[in-house]
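As you look at this complex, bear in mind that one protein chain is not there, while each of the others sits in place.
So, chain A:
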Amino acid sequence: MCRVVDLRQAVLAKNDDAARALRAGLTARGTTVVNLLSSPGSGKTALLERELLLARGRSVPVAALTADLATENDALRLARSGVPVKQVLTDGLCHLEAAMLGRHLDGWLPEDTRILFVENVGNLVCPAGYDLGESLRVVLASVTEGEDKPLKYPTAFGLAQLVVVTKTDIAQAVEFDEAAFRANVERVNPGVEIVMTSARGGEGLGILLDRALAAGNGAVTHTPVMAGGRQHAQSHDHDHGHGHDHGHGHDHGHGHDHGHGHGHGHGHGYGHDHGHGHDHGHGHGHGHGHGYGYGHDHGSDHHHHHPGPAHPHRPDRAPGSDHADHAPGPDHAHEPPHVRPAAQPR
């Protein structure tokens, strides 16, 4: 017989659950995740290169994970800083999801990591909807992108806890109107901090690291207005950056806190996982990951499904980058490639 059944389930409930568990687990062990979002080419990697070097100089244990549709260029650039770096290839998926991130951290992320920077796929639409268990969400926009970016991508800017303007060294040349940009950000995200940076010129370097450390030390982070606004709120809210549920003892954020009122199982991973157990990372879920130790084995025999990078390696390296440092790092080799689900977003 035909019947109508009330489900009342948030569509991204699984991701939200996975993100919550990841945040709880990481926070409990003293790791703060910073999720970096921007359109392609805004300068995420360039800024991160500088911040990682700074952290290393200050002996703050940091790590970086970078997600791209293809190529390991970003990881190669970041690994020159000498901190642990991992590349995740998303196999066509245009954003990272919390369960994916958790799988990639498992067995790779050094236990003493204080800050994990996650460079999301260059895209201002999709990543905005996926909590990765971060305690600080940062949206970047370069001065070349136009002052109205925040209005065109209101969910990305509206959910940010820090807005970073990049490439200010060329602001004059492109007639960047800082006041207009600030007004547009304010409109979609009143009260959020906006900082000016230039990876090339040096302006504002260290701010990102400072804000990340502050968030990790329990400083109150900005709560965007847009983070509210769900009628019939689910049985739990996003707890961005404040008052995490500590101390669940989840290692690597893999525990799932069950029993919070959703009527669904928690088959993590992606796609159509019939017959769901809790088998994350075994067969479904995208993405290969490659860990880089301390700046060695560049361009070696990393082997994955993506044909070689079409782009030449960029020569821009962070000044002072001591990438000749070959301190023996954890030799994280490949993860077994995950089987791709039958249907996949492209």
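Here, a contact is a pair of C-beta atoms (placed from the backbone, for glycine too) under 8 Å apart; a residue touches a chain by one contact, two chains touch by 3 or more; residues count from 1.
Following the convention adopted for this analysis, contacts and distances are computed from a predicted model.
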{"item": "UniProt protein name of the chain not shown, from \"L-lactate dehydrogenase complex protein LldG\", \"Hydrogenase maturation factor HypA\", \"Phosphate ABC transporter ATP-binding protein\" or \"Phenylalanine--tRNA ligase beta subunit\"", "value": "\"Hydrogenase maturation factor HypA\""}
{"item": "Given A:Leu78, A:Ile115, A:Ala128 or A:Ala199, the one touching the chain that is not displayed", "value": "A:Ala128"}
{"item": "Contacting the left-out chain in the complete assembly, out of A:Ala28, A:Ala70 or A:Cys94", "value": "A:Cys94"}
{"item": "Contact footprint on chain A, counting only the chain that is left out", "value": "1-15, 93-95, 125-126, 128-129, 150-152, 154-155, 158, 186-191, 225-232, 234, 263-265, 267, 270-274, 276, 343-346"}
